[in-house]
Structure formats: structure tokens, C-alpha cells
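Here the complex is missing one protein chain, while the rest keep their positions.
The chains carry the letters A, B and C, assigned in the order they are written, with residues numbered from 1 in each.
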Amino acid sequence: MLPTGPAAMAETRACGLFGRLKTAAGPVWTDYVDHPFVRGLGDGSLPAAAFRHYLIQDYLFLIQFARAYALAAYKAETLSEMREAAAMVSALIDTEMALHLEYCADWGLSEADVTATEEDLATTAYTRFVLERGMAGDALDLHVALAPCVVGYAEIGRALSGAARAGTPYARWIDMYAGDEYQEIAAGAARQLDVLAAGRGGAGREASLARVFTQATRLEVAFWGMGLAVAEGEGRKP
Amino acid sequence: MLPTGPAAMAETRACGLFGRLKTAAGPVWTDYVDHPFVRGLGDGSLPAAAFRHYLIQDYLFLIQFARAYALAAYKAETLSEMREAAAMVSALIDTEMALHLEYCADWGLSEADVTATEEDLATTAYTRFVLERGMAGDALDLHVALAPCVVGYAEIGRALSGAARAGTPYARWIDMYAGDEYQEIAAGAARQLDVLAAGRGGAGREASLARVFTQATRLEVAFWGMGLAVAEGEGRKP
Amino acid sequence: MLPTGPAAMAETRACGLFGRLKTAAGPVWTDYVDHPFVRGLGDGSLPAAAFRHYLIQDYLFLIQFARAYALAAYKAETLSEMREAAAMVSALIDTEMALHLEYCADWGLSEADVTATEEDLATTAYTRFVLERGMAGDALDLHVALAPCVVGYAEIGRALSGAARAGTPYARWIDMYAGDEYQEIAAGAARQLDVLAAGRGGAGREASLARVFTQATRLEVAFWGMGLAVAEGEGRKP
Partner (left out) sequence: MLPTGPAAMAETRACGLFGRLKTAAGPVWTDYVDHPFVRGLGDGSLPAAAFRHYLIQDYLFLIQFARAYALAAYKAETLSEMREAAAMVSALIDTEMALHLEYCADWGLSEADVTATEEDLATTAYTRFVLERGMAGDALDLHVALAPCVVGYAEIGRALSGAARAGTPYARWIDMYAGDEYQEIAAGAARQLDVLAAGRGGAGREASLARVFTQATRLEVAFWGMGLAVAEGEGRKP
């Protein structure tokens, strides 16, 4: 029997551009998907302060992420690409950000707490790197720079889904990314990389794309790290 | 009794930035809104060939227009600005372009006729000027470059609405732009110019904005002109 | 004996990306390099009014052309690419534009005549298409959009160089583009396309690059055409 469902889809993608970019990123990819922050989500050992810090920064991240999809719509070369990118902007602004704020509220963070916070260095570095790389490069560079986040979170969700069932306080977060809906989005994003690559010379520029992907992944590592650093800083307070 | 409805709204805008930009454009604005093409729409004397040429080019224009709103979403500095721009992209791609193709079909133009046509020089000049000016400048420059089209069509629609009632074959086109729905969109776009200007130093840069507006209006004049030139070319054929 | 010199170099390029793009452009390329305007330069039959119109628009073109190289410097991925692009901006602004104005003066056009003129539709269309395509795409798209101009003028110069010796009033213009200095610049630009293509997946995106190249060439055809149209317009005056 052939495997079906999102997990199978994700499996399939291993032989696509996304899989090859992951391989090229090597240990940087592992640093990201198996980061102490991620493990702490899985076994529940992540300090709540670290998670709250992350939640706030992730909201600020979403704003820039929506701008990145607006840029993708501008850079699209077909109407269907443009439609998908614009739908993503609307989904992020009209739905995801509100859901994110509700989830923040469950963790005791008011909308005011969230929106009054400044961006972390890691948030600025990652988001502006993606936007700027996407502007200087083309639509493929942009989607490659977005992939560690979009597709990587699905991989993290799947890896932690067993943990979620075992009752970590972060189960809801894990369930969201492990769930079919998000897995489909991520699989679609991975497929889109191959479609774009087919028309934009992906094979001949994989060394260049791998540099973009690895750098974006490194910045994701720093994004996890900032959350931990804050919690440690709080822990160290006298 | 106070005037109400879109016409009143449009009236009100005369004292806003849009009204001042129109004044600064002077005769170029008149060349645009009172162009022989426009008069031909009103009295029905416009050759059908000119209108068909225009309809096709207007479809190609819409694609770039959608990209301009994607750029506006990228350049937006508030979530509500971003939301409006992204909604505009989706409305254009998901609804307007399909309606446009239906209307083309009523004029005997198949989707294949429309999409197989190359952009006219005037279409390329206008759309790329707007996109490039919007990229080199800021969100205000971009919206000012879009305004002769977005807000100007509402003015043209209102001016011709009496003509439409008198039975020109272009009545449906006129009704669309004279109708409340489009008038609201245009009034909203004019209001948005004032909002953007308030935060982006509009008053201190009106000379610069007027150059952008006037140049965009000049390119609209050329856009009407291309349709007429084609019809004249056909008319001159032996 | 191996052929040497710029002509040999140009010959060599026929098997590079530039040669393949020309082949893909087919009759559009011929329309450009063998345009009536070009033939008129060669046999001296081009009306002086057409040439003067062209000279003025070419100056306005140079301003945007310098901006395109500034964009290329921004989009460069190596220091040497950035250095070359920045040197090109400086050469254009510090030297070429002054030489151009001197040459205009020889044709009776003062600096004020030149700088007070508005851009033609063809000038706006071509320059903004290149800038916008270069922004939406990557450095390779940008250089491909510039190539019909940069490399094409060298081909035109070579083709007309015999004519120049026979005494057309446009000999100086021809000599400039047929001369070793310009031929080297053009050959360097053609080589650079291959270098960029090697790192940016050129082979896998030639269909897409060919669309950009052909469209840019079409806009060059329109640029020649504008000059002729003006002269014809003047000729037709009562």
C-alpha cells in the first residue's frame, strides 16, 4: 500500500529542491529543527518566559512575513502565483494574526503587551534578511528564504507530535503545526519551490540557493536562541 | 440640505491632496478626462475597433495594476493599509479580471484573443512607470501614481453618466464607473492619499508629487490615444 | 591563424547566452538592428529632425540607464560585479552624459533644449520596463533586459562601419559604436551574461530570459520608431 496523507507528501518532497537544500544546510538544519528550544517544547521543559518571549516576537515576525508574501505577489510571474501570494497575505492579516493574539492571551499576554514590544535583534535580522534577499534576488530566492520557516515548522510539528500527545504544556502549539492543515500548507510551499525552480533555472543555481537557505536557517536558529537567552537572563536575576 | 452620496464625497475631495494634484496637472488633466476617446464613449462615436483595442489592453493593464497593489501591500506601514492593498490584489485577480473577460466576450473578444495580445507601448509605459516610481519612491508616490487611474475613472464615469442614459453603446462601461460601488472605491482612494500624506510629509513634497501625478496622467492620455490610433490605422486601410 | 580583436570576440559570443537570446528573438531582432532608422543612419537618408529627436530622447534614456546600473550594483552578488556596475554609473554620469550633450550641441541642440524635453512614450516604456523587470527579477534578468541596447548597439555599429567610411552625416555616431572602445564594452557585457548565467541557472531559465530579451528588443524597435514618426509628422506638416 502506498503511503498517503501529508506525512507521505512530506516524504515525497525529500527528493525535491527543498530536500536538497536541507541536505546542503547539513548541521545548520539540525541545529534548527532539533534546537534546545524545540526539545523544550516537546518535553515541556521550556521555561514559560522563553515561550512568552517567543510568542511576542513571532507576532512581530508575522507582520514582516505578510510583507514578504506581498513582495512575492509583486514578484509573481503568473496570475496563479500572484493569487496564492495575495491570499497568503490576507490569511495572515485577517486570520492568523488574530488567532495568534488569542493564543497569546491564553498565555497571559494582552494585545497591548504584544504590540508594544520592540523587535528582538533576531526578529529584525531574520525578517529583513528574507525581505532584502527576496528583493535583490527573484521570486525563487524569496521563496527559498521563506522555506526554512514555512516548511521547517511542519517538520518540527511532525517530530514533536508524539510529545504533544504525552501532555507538554506546548501541545496546542505542536498540534497546530503537526495538523493536516499546516502540513498541507508546508507541502504546497515545498512543491512550489520545484515549480518555480523549473522555470527559473533552479538546478543551475542550487549552490547559490543553498547559501540563501542555510543563512535563513541560521537566522531561525538565532530566533529560537533569543527566546532561551531571555529566559536564562530572567533565571539569572538575583 | 447637505449634499450626500458619492458625488458629494467626490466634491469634498476637491479640497484634498487629489484636488490639488489635479489643479497642478492643469491642461494635462483636461486632456485626459475630456479626451476624444472619452467623448467618443459618451456620444457613442468611438469606433468599436478602438474600444476593443482598449478592452484588451485594459486587461493587460489590470495584471500590472494588481502587481502595483501587491507592491503597495509590501510598502504599507500599518496593518490596515496592508489589508486594504492585499484585498485589492485579490479583488482584481479573483473577480475583476474574470468580469473584464466576460465583458470582452460581450464585445466578441475571446479570452484567447485577450491573453495572446502583446502589451501596447502605452500600456507598458504607464504600468511600468507606476511600478517603478512606486518602488523608487515610497507608498505615497505609488498611490499618487495610481490616482489618475483609480480616482480619474470615477470622474469620467460621473461626467458621462448622463450620456449613458441617452443610449451610447458604451453605457455599460460608463455605468460601471459612474455606479456607487466604483465611486466609493475612488473616494476611498482619494481619502487614502490624504491619510498617507499626513504621515509622509505630503504638504512639503507637493511639487514632487505633482510631477508624478502629471506624468502618470500624461501616460493615461497616451493610453486613450493608442486605442484611437489603432482605429484610425484600421480606418485608413485601403 | 586565429581571428583576433573585437570582431572575433563578438563572433565568439554568438555561441554564448547572448547569441541564443538573439536567435530566440528571431525577426524582432532583425526589426531592431535593421530598422529603417538604422538604415537611414547608414546611407545618410535619415531626416535630421528624426536624428535630433533621437539624440534628445537618448539623453533622457541615459539618465534611466545610469539608474539601471545603480540597481545592478545593488543586486550584485560579488564585489567585482558591484565595482563594475558602480564604475558604469560614474562613467555615464561623469563622462558620457557630457559627451552626449557636446554631440547634441554639434547638431544644434542646446543643453536647455535637451533637458527641457519630456520623455517620449517609447523612452518611458523601454527604460521603466528594464528597471522594473530588473527589480522584480534578479541581476541576470536585469542584465538580459539591458543587453539589446548595450550589445546590440555594437552590432549595429559594426554593420554600419563601412557606411561610415562612405560619408554619411551620421559617421561620427557610427564610429563611436563601431570603435574598439565600445566594442570591448559590449563584448564584456555579453561575457558577463554568461558569467551571471553560470551562477544563476541561466540554462534552465532561457525561455523566461528570452521573453525578457525579446520584449526589451521590441521596445528598442519602438524607440527607433518614435524618431521616425516625429520626422514624418514634421514632414507632413502643411
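Assume contacts are C-beta pairs under 8 Å (C-beta built on N, C-alpha and C of every residue); 3 or more make two chains touch, one makes a residue touch a chain.
Worth saying up front: this structure is predicted, and the values here are computed from it rather than measured.
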{"item": "Touch with the omitted chain, as defined above, among B:F37, B:Y74, B:F129 or B:Y177", "value": "B:Y74"}
{"item": "Selected from A:A105, A:L121 or A:A198 as touching the chain missing from the view", "value": "A:L121"}
{"item": "Residues from subunit A at the interface with the omitted partner, ascending", "value": "67, 118, 121-122, 124-125, 128-129, 131-132, 135-136, 218-219, 222"}
{"item": "Missing-chain contacts mapped onto subunit B", "value": "74-75, 77, 135-138, 141, 197-205, 207-208"}
{"item": "Where the missing chain touches subunit C, by residue", "value": "63, 66-67, 70-71, 73-74, 76, 79, 82-83, 85-87, 89-90, 93-94, 97"}
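One rule holds for everything that comes next: only the chains that are shown with their structure count from here on.
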{"item": "Angle (degrees, nearest 5) of the CA superposition of subunit A onto subunit B", "value": "180"}
{"item": "Farthest-lying chain, centroid of Cα atoms versus that of subunit B", "value": "A"}
{"item": "Separation of mean Cα positions, subunit C and subunit B [Å, integer]", "value": "32"}
{"item": "Cα-centroid distance, subunit A relative to subunit B, in whole angstrom", "value": "38"}
{"item": "Rounded Å distance between subunit A and subunit C, as computed from the means of their C-alpha atoms", "value": "44"}
{"item": "In subunit A, residues with contacts to at least two other chains", "value": "74"}
